[in-house]
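Missing here is one protein chain; the remaining ones are kept as they sit in the complex.
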Amino acid sequence: MRNTNLVNDPVTFHLGKRKGSLQEKIVGFIFFLCASVSIVTTIAIIGTLLIQSIPFFQEVGIWEFISGDRWSPILKPRAYGVLPLVFGTSLVAFLSLLVAVPVGLLLAIFLSEYSPKRLRSILKPMLEILAGIPTVVYGYFALTYVTPQLQKIFPDLMVFNALSAGLVMGLMITPMVSSLSEDAMTAVPQSLRNAAYALGATKREVATKVVVPAATSGIVASFLLSFSRAIGETMLVTIAAGATPKMTLNPLESIQTMTAYIVQLALGETPHGSLEYNTIFAVGLLLFIFTLVINLVGHFLVQHWKEAI
Amino acid sequence: MTDNDAVLSVRDLSVYYGEFRAIKNISLSFQANRVTALIGPSGCGKSTLLRCLNRMNDLVPQARVEGEVVYSQQDIYDPQIDPAQVRLHIGMVFQKPNPFPKSIFDNVAFGLKINGLTNNIDEAVEKSLRSAALWDEVKDRLNENAMTLSGGQQQRLCIARTLAVEPEIILMDEPASALDPIGTLAIESLMRDLTEKYTIVVVTHNMQQAARVSDETAFLMMDEDRAGYLVESGKTDNIFQNPKDERTEAYITGRFG
Partner (left out) sequence: MIGKHFEEKYDLAPHSRGRRVSRRVKSIIFYLLLLIAISLSLTGLLSLIVEIGREGLPWLSWHFLTEFPSRFAEKAGMKSAIMGTVWVISFTALIIIPVGIGAAFYLEEYAKKNLLSKIIEVNISNLAGVPSIVYGLLGLSVFVYYMGLGRSVLAGALTLSLLVLPVVIVVSREAIRTVPESHKQAAYALGANRFQVVYKVILPQAIAGIMTGTILALSRAIGEAAPMIAISALVYLTFVPTSPLDRFSVMPIQIFNWISRPQDDFRGLAAAGIIVLLITLVIMNALAIYIRNRTQVRLEE
């Protein structure tokens, strides 16, 4: 045959020897191990939280934990009702949504429907900066600046309070609401907008009556994911919201969130294996469940909305 | 057409993408040192058939092949066979020029390096570029990025890259469709020159091109269920001037497709 094959004479080909097939297998396996780190992490998180909180539940009982209205695991008389921490967490998180939902949504509408390109190229980085600031910085800002300013309006406001923490957290999660909502809005097909314009709609009507309704599930998802972020946020509330577990809806008072409690105990180098040590895992477990459920619903909505478009 | 001169034979080949059957029961032989053109209306499975000839279809998830593709007395779909080795012997040039974002030299040397053929690499690169009729245009700027070349030059670079590993057969999937007329002409004359050493299978949409460059032609069509099948094959002159099948005649004279 005329083939002057310099590479391999056909015999090699007949043998069908796979080039580097062992190397291929090893590399593939190593890559798989890397990917499975994420699975192991999830298992480890759930395992840790469960194993470490079981001794606590054996001693205290799940019912007392989730229904008790007093939380005092260190000071006597001791009580292990988690509701005050749940109240504190919800209070701050709802306050933050009160800021982040309207502001974030309006920002998203502006960025997606109104903004000229140049303004957008300034606004987006600004929001990214807001999103990238460490939470300890927000805590400092809430405690040393926002609280004193608010005290001018509400003389009763305590030094540590839910209001200031909630408002600053609203500022902190606004970029999250706006960027996720904007994604949902920009994904609305241009043809829908054109159809509305052709019927004589104004820009505002297109934005509020066509684009926002079409993007609803994506927008709701952005609220949920931001809410979950607010629930899990730690340093800001540890610094600015206080360390007084309390069943209150009064934002002027000092409260304690689940996350702030965990930090409070971690700071004290609590003896490993003691009941106090185990309480942080019980609280952590509850926190994990809350955020997981909200995130799952949020991701489900995002998926649903992606498929709908 | 006798099977004796065939370097590559397809026997009763069917390809499925998941449930969808893309081509069915094709049997066809490719003659050594000839250009064979695969023609037919779009969607008839020409490219699918081409990609089966060096197992590029392995890279498509859910693709499944039935039947045999025999090269060098061996079914290349035998589980013992390494697809990477197959592609070393049966190279491919794609529809759009796809040079790597590396230097011109590194593009041509890529196949040599990954296959450990690093002896006389400069010579091999020069030889390949000469064979692809590109040497004179690029010899002074081998270290420039390949993206700086024109579309036609890029495609010839891709051919040079394929030639560098010395395959026996070169598959070309509409190699000139993304090029201007001058680039097209250069590729076509290059294909004629390459038959001296190589066997070429080319998919083309362009009837004139098929008539100009090919020695053999195979005409494919698709069924109601959109599965491609072979209508007829043979010497290009016969197919174009004296088709046996009236569907071939209809297609060639431009009545459909």
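Chains: A and B, in written order; residue numbering restarts at 1 for each.
FYI, a residue touches a chain if its C-beta (ideal position, glycine included) is under 8 Å from a C-beta of that chain, and two chains touch if they have at least 3 such contacts.
In this text, all values refer to a predicted model and were calculated from it rather than measured experimentally.
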{"item": "Among A:66, A:137, A:195 or A:249, the residue in touch with the chain that has been omitted", "value": "A:137"}
{"item": "Listed residues A:44, A:66 or A:195, member touching the removed chain", "value": "A:44"}
{"item": "Sites on chain B contacted by the missing partner chain, in the whole complex", "value": "54, 56, 59, 61, 84-85, 87-88, 91-92, 94, 96, 98-102, 110-111, 113-115, 145, 147-148, 158, 161-162, 165"}
{"item": "Contact set of chain A toward the excluded chain (per top definition)", "value": "19-21, 23-24, 27-28, 30-39, 41-42, 44-45, 48-49, 52, 102-103, 106-107, 109-110, 114, 123, 126-127, 129-130, 132-141, 143-145, 171, 174-175, 199-200, 202-205, 207-208, 225, 228-229, 231-235, 238-239, 259, 262-263, 266-269, 272, 280-281, 284, 287-288, 291-292, 295-296, 299"}
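The rule we apply is simple: only the chains that are shown with their structure count from here on.
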{"item": "Euclidean distance of C-alpha centroids - chain A vs chain B, Å", "value": "52"}
